[in-house]
Structures are given as C-alpha cells and as structure tokens.
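Up next, subunit A:
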Amino acid sequence: MFILLFLLRDGYPIFETVGIANFLFGSTWAPTAIEPSYGIFALIVGTILVTLGAMIFAVPLSIGCAIYISELASPRVKSVLKPATELLAGIPSVVYGFFGLIILTTFIRTTFDIPTGQTWLAGSILLGIMALPTIISVSEDAISSVPREYHEGSLATGATRWQTISRAVVPAALSGVAAAIILGVGRAIGETMAVMMVTGNAAIIPDPIWNVLSPIRTLTGTLGIEMGEVSIGSDHYHALFGVAVVLLVIALIVNFSAVAILSYLRDGRTASHKSTLRLKYPLVTTLRERFSQWWRIAALALLVLLLLITALWWVALLVILAAALWHYGRNRLSRKHIELIAFAVVTAAALIVLAILAIILGDIIVNGLPALSWDFLTQSPTNLGRGGGIFPAIIGTLYLVTGAILIALPLGVGAAIYLVEYTREGRVTRIIRTGVDLLNGTPSIVFGLFGFAFIVLFLNVGVSLLAGMITLALMVLPTVIRTTEESLKNIPQSLREGSLALGATQWQTIKNVVIPPAVPGIVTGAILSIGRAAGETAPIMFTAVVFSTRFLPNSLFDPVMALPYHLYILSTNVPGASTNKYGTALVLVMLVVAFYTVAILVRNHYAKKAGG
Partner candidate 1 sequence: MTDKFHSELKDLKKGVSDMARFALSMLQDSQDAFINQDDALATTVLDRKDQLREKTVTLEENCYQLIALNQPMAKDMRTIVCSLKVIAASERIGRYGKSTAKIVKEIAGKPHIANMMSLPLMSEYVLAMIDDSIKAYETENIRKLDGFSARDDAIDALRHSIFRESITYMMENPKIITQATYYIIIARYLERCGDHACKIAENVQYMETGERIEIK
Partner candidate 2 sequence: MSDKTIISTKNLNLWYNEKHALQDISMEIEKKKTTALIGPSGCGKSTLLRCFNRMNDLINQVKITGELLLDQENMLSCDMDVVSLRKRVGMVFQRPNPFPKSIYENVAYGPRVHGINDRKELDTIVEKSLKHAALWEEVRDRLDESALGLSGGQQQRLCIARTLAVEPEVILMDEPCSALDPIATAKIENLIEMLKEDYTVIIVTHNMQQAARVSDYTGFMYLGKLIEYDRTTNIFEHPREDLTENYITGRFG
C-alpha cells in the first residue's frame, strides 16, 4: 500500500536531468539540430494555448449541459444523457485522435482553405470535446448537490426558475463548478495521443499569437513523438525526462488545487461546516453583483476585440448584435421570455453535446462496420496492417488488461481497506490520500515514461507484456483505490458497531459486514478501470507494444500488439488501409463501451436493490 509513496519518491530521482535554468525558458526546441537546444518555452506556450482554446470551447458548452441535466431534464432524458456523457468519457483518446485526424482536420482544411488541417484549432476543439465529460459530470454533481432550500427559498420570493438557477443555484455551486473546470484543464494538459495526431507538432510559438490556424506542439506531444526515437542516456534523453518533470509538476499543481476545492466543498456539506459555508456564499454573490455590470461589459468588449482581430468578423458582428439585443431587450422582455430563451440556449448546449457524441460514434460505426468480419477479428495483419486482421491486437489488449487488473485490484482494494478501516484520520492517511489523488492526476504519458525508464530499463525487463501490465496497473490503481474507498465509506458506521458489539474482531467485521455490501461499488470501479486501461495508448507505447508480430506472445516477457497502439500507427504512419483503420477503431470503441455499459448496469442494478 505504500507503493504509492514509493512511486512518488521514486519517480523524481529517475527524472534526473541535465537541469539547466534556461531549460525552461529557452525558446527553441530543436534537439535534433546540429547544435541541439533544449529550450521548452515554445512547448509550454503550446500547451497553454491549446488548453486555453479547449476551455473556451468546452466551458460554456459543458456548464450549459450540466445545468440542463441537473435542472431541466426529465428523469427519462436524464437517464439517457448521464450515461451518454459517461460514454463520451470512455472513448479512448486514440479514437478521438483518429476521428480528429480524419474528420476534423479535413473540415478545417477545407473551411479555411489552408494546406493542412493539423492546427492549434483542431487540437483545441478536440481537447475541448475530450474535457467535456469531466467538466459536465463534476459540475452536474455540484449543481445537484445544492440544497433544495436554496431552490425553494428563491422560488418562494417569486423568482422564475431561470432566475433561481442563474442567480441562486449556480453561484452556490460555483466552487464545485470551478473545481470541475480545473479538472477539465488538468485532463486537457495531460492529454497526449489526440494532440499528437492533430496539432501538426511544430514546436513554434504561433505568429501572431492568436493565429488559431497555425500548427503547434505541446509538452505531451513532444514526449510522445520523440521518446520512441531517442537514444538512451543522451542529452536528448535526459531533456525529455525534464520535459516530463515539468509536465508532471504542472499537472500536479492543477489537480491539487481541484482536489483541495472539491474536498473543501465536500466537508462543507457536513453540519459543522454549514454555517461557515453559508457565510461564504453571500460573499460570492455580493461580489458578483457588484461587479456584474462592469464584468459583462468588459468581457463583452474583450470578446469582440478578440474576434475582430482573428478576422472572424462575422462572428464578432453576431456577438455585438446579441449583446445589444440583450441589453435593450432585458427590460422589455418579460422574465418569462428571458427564461424561455435561456432554457433554449441551455437545451441547445445539451443537444450539441449529444450531437458531438453521435457524430463521432456514428462516423466510426458507419465506416467501421464494413470492415468487421470474422477474418478481420481472427487473422493477423498483413501488408503493414492494410490487410488481414487484428487478432493479435485484440488478444494483446485482453492480456494487458487482465494482467493490469490482476495486479491493481488486490493492491488497490487492500490499500483502500487499510485506509478506511484500520487507520485513524491523521497525518499518515492524509499523506497517503494526497499521494493517491496526485497519482490520479498524472498524465498517462508520464506513466508511460516511468514505466519505460523504471521497469523496462532499470529492472531490465525489456519491452514486454509484463512491463505493460505493471504500467497499466499503476495507472488504474488510484481509480480502484478511490472507488473502493468510496464504497467502503458508504457503509454506515452502525453496522460496524453492531458487529463489534457481538464480539467479532475487526477483521471479521470487515470481511463479513463491510465488504459484501461494498462489492458492487468495488466491482464497478474495477470494470471502469479495465475500460480505461483497454483504451490507453501512451502508457503502453514504450513499454509493451510493437506494431506487428505475427504470433501471439509466448511469455510475459514478449512484446505484444494492442488495439490502441495499432490504431495509432495505422492512422499516422500507414497511408491507405482506411477500412482497417475504421475497423480497428470500431472494435476498440465497442470493447470499451462494453466494459462501461457493464459497469453502469452493475451499478444501477445494485442501486435499485439498495433503494428497494
């Protein structure tokens, strides 16, 4: 269980770099030039810009969708939308990248009439889509946890529902929403595969800086692309690890702040803190009220300026029109009308999100279905993957995932039991828990690097199935621990007391009374982890996979094929073979969706049982 601590402590020394101060701020990154320079400033800027763009796209959409789900949707619609967002979260990043590469970049290329669609814009949109589910689900949680008294109090003063939502409920959920956005940012920053495939990977700062159509490269993309080609031990090698450190630090800071806010929120719900929380809320609203006038005008002006400069002047015109309408109409239109408009906007947000999901899935299904055949599923690839099947990849993925869960489940459940049942809340548990949360927020590529450096090299296991399993296991470990912990904590203390009062030992109590009802939660967490592990590319890229082997691995020490990696290579390095690409994508998506569906079904089944 202390492997968590061990991991953290161990991760850092590995990333020993030729640490130079100007490493961070040097503006050119050209490691393969004659005189290699390792300034990663351009890369940092790249990461920031792409993330920013993603947020601009994602935040309004997801908050709107979250509002819709928690406030407006009927239970039937809710039961469709919530799983839909979870499904969106489950689609592997490589599939997103694939979609982005094929569809999105083409779209941008043709719309803006530029040589290639691989741009900053593509990266931002894609990352935005990928961040949507995270932001939506956390925001939705925060909004629906606002106590009913707020709703009722506001409605009782004669406010319309929209006014209640916009003025009372959402501000109350603000910290939760903020945390959601931060988490979304964290997700975007740590994303590797998708950005690698669509941003063009030119390590430059766009000129002018707001040129969304310029290619760009992020920290993660750098790692993904260059790691495979670097020679071990060279300066370049160390520099890459330095990049990883920076990435890790940024991701940790982001995630840490999100966790801090979320736990503040959660603690605030207990009775003892309610009073202090209530005090904070008025503060937020008064600030907001005071500045709202100026905020709105200032924000609007900024937006218009931005749009004008980026030559999207027709959008700018629209915005000005909308603002004018709103300002003048505000006092003319009745509150009812405002409400209708607002609801329409919010519903539209939800519909857009649904549409995105539909488009992506639809595209893959439509184009991938023809590729599916018995042969496809059971044959080895031929002709560099253009022909033949993907059987070894399927098997490889299954092996990896099985191994990962076999490692992660006992470790994770054990750690969670230890944390919840055997220790008292204190410094030690908080340190461990922080460690777990930080591990959770680590980008997958960092795991891959760690796996490579530590397992493959240091332990001399070589690129192999085993290395891949261990890396994947480490990646899903925090999720398993988290979900197990939650399930265990949900068991009321009175049951434990009842058992102990009968003279049972603590272990007997845990084994017989605490764990059985917690099993559904644990199982759900395990299945979700499997789903995630199946779709991950970055961790296995350097630790386990090769592109094509004719034969299945004979032992744990052989390298193996895997579906995500197969898809990645096919789409980026192998021209043609379009049907096979789609087929691979479809199989991968189906696999992951299957896992997620099972997990959701299990959870619902037991939720119904508990409720009834």
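The criterion applied here is as follows: a contact is a pair of C-beta atoms (placed from the backbone, for glycine too) under 8 Å apart; a residue touches a chain by one contact, two chains touch by 3 or more; residues count from 1.
Picked so that all candidates are chains of the complex that A comes from, given by their letters.
Note that this is a predicted model, so its numbers are computed, not measured.
Chemist: Determine, using the touch definition above, which of 1 or 2 touches subunit A in the complex.
Modeler: 2
Chemist: Within the complex, which stretch of subunit A touches candidate 2?
Modeler: 424, 492, 494-495, 497-505, 508, 512-513, 516-517
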